[in-house]
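One chain of protein is taken out of this complex; the other chains stay put.
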Amino acid sequence: MATSPPKVPSPVDILLRRRRLRPIETLPWAIAVAVYFAFPTYLPLGTEILIMVLFALSLDLILGYAGIVTLGHAAFFGVGAYTAGILAANGWSEPTSGLVAAGLMAGIVGVVSGFIILRTHGVTLLMLTLAVVFMLHEAANKAGFITGGADGLQGMVVDPLFGAFRFDMFGRTAYLYALAVLFLAWLFARLLVHSPFGRSLTGIRENVTRMHAIGSPVHRRLVAIYAISAVLAGIAGGLLAQTTQAVALTVVTFERSGGILVMLILGGAGRLYGAFVGAPAFMLAQDTLAKSDPVYWLFWIGLMLVLVVMFARGGILGLVDAALHLARRLRR
Amino acid sequence: MSRPALETRELNKSFGALAVANNIDFRLEVGARHALIGPNGAGKTTFINLITGRLQPSSGRILLAGEDIAGLSQEARVKRGLGRTFQINTLFRGLSVLENVTLAIAERQGVAGGIFRVAGAYRRVAEEAYALLERLRIAEDALKPVRELPYGRQRLVEIAIALGLKPKVLLLDEPAAGVPTPESAIILDLVERLPAEIAVLIIEHDMDLVFRLAQRITVLVQGGVLVEGTPAEIAADARVREVYLGERRHD
Amino acid sequence: MTDMLSLSDICAGYGETVVLDGISLTLGDGDNLAVLGRNGVGKTTLLATVMGHTTLHAGSVVFAGRDIARSAIYKRALAGIGYVPQEREIFPSLSVEENLTVAAQRRPGRANAWTMARVFDLFPSLAARRRNMGNQLSGGEQQMLSIGRALMGNPSLLLLDEPLEGLAPVIIDALIAALHRLRQEDRLAIMLVEQHARLALEFAPRVLILDRGKAVWAGDSRALLDDPQKLAGLIGVAG
Amino acid sequence: KVGLILSYSGQGASIGDLMDKAVKLYIKQHEKDLPAGVKLEIIRRDDTGPNPEVARRLAQELITREKVDFLAGLIYTPNAMAVASLATEAKVPTIVMNAGTSVIVRRSPYIARVSFTMWQSAYPLGKWAAQQSGVKRAYTAVTDYGPGHDSEAAFTKAFTESGGQMVGSVRMPLQNPDFIPFLQRVKDEKPDVLFVFVPAGKVATALMKAYNDLGLAQAGIKLIGQGDIVPDEELPNMGDAPTGIVTVHHYSASADRPQNKAFVAAWKKEYGADSTPSFYSVASWDGMAAIFHTIKAQNGKLDADKTMALLKGWQNPDSPRGPITIDKDTRDIIQNEYIRRLERVNGKLTNVEFETIPQVKDPWVQFNPPQ
Partner (left out) sequence: MLYIISVGLSVTMGLMGFANLAHGVFAMAGGYVTVTLMKTAGMPFPLALLAAFAVVGLCSVVLERALYSRLYSAGELEQVLFTIGLIFMAIASAKFIWGPLPQGIDIPDYLQGRLDIGSRSFPVYRAFLIAVSLVIVLGLWLGIERTKFGAQVRAAVDNRQMAQSLGIHTRRLFTLTFALGSGLAALGGGLGAEILAINPSYAIEHLVYFLIVVAVGGLGSLRGPFVAALLLGVTDTAFKYLVPELGAFFIFVAMFGLLMWRPAGLFGRS
């Protein structure tokens, strides 16, 4: 330490600088606020997109950073949605506390299932995550007396937010509510990925053997991030339940897990903003395509995915990176 | 003699029918510079894996500073002062050299699990890592991803990570393999200048290095200890010449 | 002595990075060349370029009379180039035997072709592990397997990237003896990259020394063996 | 403007297709009947399956952005339920064209249903089985989800009330069911009759195969159920399904009524001889008829409350399924239920109607009066 780093900026500074906020990072928020004023009739879709961004963000924490490939993330989304929904259907109609409960329940499920299944890895882990979703799905189906089974949960009542803002038909309250929650989650996620904890997750993804050898409690770390991610996913599920006042079995399905995975990869996994790009891109494409061609829109979505993979490694953000790189080279 | 830094008693391990550790009784004294040699496949790497907990022994005891650690997890053993390098590079290939070392130091200092209020601590960790890189003369590559480094330099990163853990017992598995002579001189120099209380066990097939560095040498053959002695004794041993050294001259 | 391999003005690297800058050399039947140099000067890159693993920016690679600069990797191997990479690159999910069989190549007209039995003769400890998976081998065993695998292709040119690393001295002796025999009996051409300069110089009659991607010295090995000062100056080794 | 919410993709895609075709056909035939200057616009939305949150969002958008005058479609119960509160809040008349859980119509005064309820067919079947067909011991096997539970309850209630005896019941998973083990269980129990409900579609075919393969008919176990187990569009795939299966349903494509003959002929002309309309299509057809009725009656100037008033008590004697009425109290459908037997007519499997239970109201409502 006696040797002061000679160059300016030193490598240490460069390493630490990544944590600082860059101006471009305010862009998503500016857009989100602009949408509120510019497209008042698109707010229900906007709300759902925000929720999916949150969900994708939670997935990114385990997939992009810790390298856990999962097809079971809908489990936590579903637990959150049902928790918030069941509370609201049984007299607990205050939304913020319902959301907290949704996150907590999902977190508990995350800890328990993570503790068991995170001993495995690769395809085996993938299948175990899948099994968790299916078991929860079946449980929700069987427990019809409290979840409403296949008919969906009935009779949710959600109070006005902070006792003042009603969830209106145009979805204004819902939109701002979701936006605020997403913002908080993003602050937290950002802090997390740049923290030593976040870096150690990357270490686990890069080389588990070495992580063990430097004395890292790998399993504990993985369970921790799995649970954190589950909490966020649960909150996303809770938001969906509260803003749409409906919960059905489709919240805990393999298809939902797959869908969110697709959105995240489409945006670019492991880059924190992949969620912010992928979810809107996918959902907007789906929405417009489904409107112009309600029967065969899947084809175009599929084509879009295939093209993205063919021409943009690392998702849309990967493409942006490559383009920036090229521009810089050309300027030189 | 005082209590050894590391000791194994009747350590056994087999893969199916193959016994790769056969009743190994071994002592590593505090501050020792000890070499472990033996033919390929004798079980040297396996021995290190047993000590660090990467493999579970079939039977036997492993004592670190007199305490049995056989039941502990790998990470608990590292926390008690066991550090190692790998024979085949085991690095975070996509991360920069600096980050590779930073990860290790963060674990040692106990800040690696933190999410909040760690900015200052993290800077200290990174600075320590950078200083270590300077000591190993690889600081100029600090921000390069490891995967782009030539093989020889990657070996140095291996060692940097192990040193970042400030171990009391350091286990080096062929640290100089693939490292050209000038760099292996750095390694030699570094090991020689480690604080005297650190015990070093080194596996090497480069006899020049072994004979210059080691105060004691253990020869392992087919999972069992053949002989143990001073370099001079080993060099003179006919059995060792036959199974391992061959007829070339070694000094 | 006909030219088996000739490189002229090679510029090669990884993607856009250029590592080798204008290397030329020729190698005849049974000709052995040691390639020496400091860490990171491009020795591995040179061998990899012959094999076709790098991006060739300029220059030609002629092997057995044909320009192979644009050939696919597998065609080069089929033409008779054997490669022992620095990091061994054993196939982890194949057993020792399978690692050898996938590489087997019959060459009509070759007198004493390499077979699995012959490889096991050379490295008896591999024979004992024939059913082990590639990832269940010790470091040295992997090195032996990598060499054995290259030999199974019965090549006429062998590219060895630090093949002695991690091998016990007795095995090194055996291997060097075997390589000597190959050179004499089969007229095998060898390019050998080694950190142990002395060993390499004793083995190969000719030597090429690289520094930062350029050839800085080429000639007779004896000249360097007899002049340690000069050797030290070129590759930074004392003695 | 009509916002049509159906499944065009996902598991319900084939249902959505059958319904959409009926809507198209109806408009094609009747567009000219609309009052001059009235232009009907259908805005289609894909809810991708039982996704209430999607259905709700789509409805929200249809209401706020497209300002539709009607919502229609709704294949799945949860979707219909999620839309209900919006219909109330925005006062948009909503025509449920499929979802069959009884309680839906109570969720909003702006909902009317033109399809059916589970009780409507299962309950009469239970009565008929116990009283007319002379069987005493019954077993039920239903798919384990809402409609299945409804059917099971309705049948069991009717059957036991009429003196029959239940010897067992089993619920089968919704996804990828393999019926063999369940039917084997039934076979071992040897009831006189087996009542089955599975969602209409290809699982029905799988069910028939299992019934055949296990030889339940030979073991003397009769198979009965609602129309869903022998859907008209699946009959060509059923191969040698056992004839004689008795089902109760409100519609059969092969019915002799002239209105139906005309409907089926128009359909085949439009969509090819291989295509057969089903009860899904008929509900959509009648739903469009209801919408047209209210448009004509108001001469194109639509008012939600007037529309609802017009719907209540609306009668249509010309539906392909026979005369239907929208109950003026419950806004639910009143229709004939037909008892049919599966037979081979000219080599083709056909549901032949042989008895009619006229003008059935949803029985569930009588047993569960609104609080």
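To keep things simple, chains are lettered A, B, C and D as they appear, and every chain counts its residues starting from 1.
In this section, contacts are C-beta pairs under 8 Å (C-beta built on N, C-alpha and C of every residue); 3 or more make two chains touch, one makes a residue touch a chain.
Since this is a predicted model, take the numbers as computed values, not measurements.
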Chains still shown that are in contact with the chain withheld from the display: A, C, D
Residue touching the undisplayed chain, where the options are C:Thr101, C:Gln184 or C:Gln229: C:Thr101
Hidden-chain contact residue, picked from the options A:Glu25, A:Glu94 or A:Glu138: A:Glu138
Residue in contact with the excluded chain [from A:Thr26, A:Thr96 or A:Thr120]: A:Thr120
Hidden partner chain, residues of chain C it touches: 51, 53, 72-74, 76-78, 83, 85, 89, 91-94, 98-99, 101-105, 133-134, 149, 153
Chain A residues touching the omitted chain (full complex): 63, 69, 116-117, 119-120, 123-124, 126-128, 130-132, 134-135, 138, 142, 254-255, 258, 261-262, 265-266, 269, 295-306, 308-310, 313
Interface residues of chain D (partner: the chain not displayed): 9-11, 13-14, 16-17, 144, 170-176, 178, 180-182, 184-185, 201-202, 205-206, 209, 213-215, 233-234, 237-239
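The criterion applied here is as follows: only the chains that are shown with their structure count from here on.
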From chain C, the most remote chain by mean C-alpha position: D
Where chain A and chain B are represented by their mean Cα positions, the distance between them in whole Å: 42
Contacts with 2+ other chains: residues of chain D: none
Topology of the chain contact graph, where touching chains are joined (line, ring, star, complete, other): line
Touching pairs - complete list by chain label: A-B, A-D, B-C
In the complex with chain A, residue positions of chain D that touch it: 8-9, 17, 44-46, 49-53, 56-57, 60-61, 63-65, 77-78, 81-82, 85-86, 89-90, 101, 144-147, 149, 174
Residue numbers on chain C that touch chain B, as the complex places them: 38-40, 44, 86-88, 125, 129, 136-141, 143-144, 162, 165-173, 195-197, 235-238
Interface residues, chain B side, partner chain A - complex: 52, 54, 73-75, 77-79, 84, 86, 90-96, 98-99, 102-104, 106-108, 111-116, 118-119, 121-123, 125-131, 134, 139, 142-143, 161, 164-165
